[in-house]
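One protein chain is absent from this view; the other protein chains keep their places.
Let's turn to chain A:
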Amino acid sequence: MTDAAADAPILDAQGVSKRFGAVVALRDASLRVRRGEVVALMGANGAGKSTLVKILTGALRRDGGTLRIRGRDQSFGSPGAARRGGLVPVYQEPSLIPDLDLDENLRLGGTPREPFHHWVRELGIPDPPMDDPIRHLPLATLRILDLARALASEPDVLLLDEMTAALPTDLVERVLKVVREQADAGRSVIYISHRFAEISQLCDRATVLRDGATVGDLPIEPGVEEKIVTLMLGAALSPAQARAREATGPATTGTPRLRVRGLAAGTKLADVSFDLHKGEVLGVVALEGQGQDELFDALAGFRRPGGGTIEIDGQPQSFRHPADAIAAGLTLVPGDRAEALLSSRSVRENIAVPYVARPRHWGPIAMRREGAQVAQAIERLQIDTRAQGEVRRLSGGNQQKVTIARWIAGGVQTLLLFDPTRGIDVRTKRQIYALVRDLAAQGASVLFYTSELGEIQAACDRVVVIFNGRVVDVLDAQDADEPMLMRAAYGLTAREVRA
């Protein structure tokens, strides 16, 4: 083999694009991987990493662009085809069949036994249970089994999506070692992770995606983290949106409206503490899967915490049902609008539901009073009610306004907003920020999780940053520009604090 052939990329994706309806997920994504290379694929939430991974592994079809494997044009119609082409992924969620045992799973995937057992030993699970249904095994074990299965098929390109996210430290070390050995043996790895420490230890290069396009391709060297963060943010580095704000912020002394101490839930939320005061908007920033979902679920009564305390106005709370949280004045606007709305009912009914559903309001509905309150909320939020007969016919932005309006109509004390502006237009976003500020000015408290870092300065007073299930930073929103938040969200400022 000549040097040129050895240096030729084994995988070369150029100008890949993909849209879902009106949403453009990928515009111009390119990724090149050479033999024996570990390439980090980086990007903020929503930059298009998962879409690109799914296209490379045949789970999605691309709309445009080229994919060349070993120099030949390829289009994988299914994950099976990609596998046969030498491209094997380990996705974030385990892809073993929960109701089959390991033995059956290996048979289903046609995994060779000897190499599989070799790899599970290497990865530190010497004796995996072969005939327990997969659903009985812990998540960390599943991820290792998934990885061992992928390695056993001797892939030319191994694709690891957040492989170490659910693993204890000792297993992480073994995984990193095995991945490095793969590269040394001339195989290639595409490595997706939010952990800079792993990337600088493991990877040769980093390809950075932003808004569906590849914006950089850098060798890993000391100090590259800053460059990557800058690339991930891009034009968003421009001066933060100015916001007219009262000279004096809300009072952050006295008994807080909501006090959270050492809250733990599920496998991801480890230990979170903060105070949310009356009239305050507290931002929450975290990368995907750092425990924010569990935090909001626990606060809204969807999930029982595994530890820690929640106090409202100094009173300890324990929620057994979302109705308990609502009764205590905590109301959640979920990230997924479909979870919150009665999609085939009218705008008016949707806004009135929480009000009507209170047990004390059994019996006839006071239509006139309800009508007045609903009309007021619609007016205030400037909801476009041309399609008010059925909520699902409204635009996404208007739907989101309805989910917020329902709580305003009933009067709200503490609002939990989970990524309320995901996928809606700029004008509506502005209206939502203004609304959040309005609510705070009237004395409501708002906990505001957002995946768009720019929103922190536009809407919040303070911000807590969560990484790995713990609060790693608390900042004044005015000081929290995007690079600072991004670094904190990636755990680059490692100090544990209490808000």
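Note that contacts are C-beta pairs under 8 Å (C-beta built on N, C-alpha and C of every residue); 3 or more make two chains touch, one makes a residue touch a chain; residues count from 1.
The rule is simple: contacts and distances are computed from a predicted model.
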> Can you pick, from "Hydrogenase", "ABC transporter ATP-binding protein", "Autoinducer 2 import system permease protein LsrD" or "Ketol-acid reductoisomerase (NADP(+))", the UniProt name of the chain not shown?
Replying inline: "Autoinducer 2 import system permease protein LsrD"
>> I'm checking contacts with the chain that's been left out. Which of A:Leu41, A:Leu96, A:Ala377 or A:Val391 qualifies?
In response: A:Leu96
> Which of A:Lys49, A:Arg83, A:Arg259 or A:Arg437 touches the chain that is not shown?
Replying inline: A:Arg83
> For the chain left off this view, which of A:Val23, A:Leu108, A:Leu139 or A:Ala372 is in contact with it?
Replying inline: A:Leu108
> Considering the entire assembly, which residues of chain A contact the chain that has been omitted?
Replying inline: 59, 78-80, 83, 89, 91, 93-100, 104-105, 107-110, 131, 136
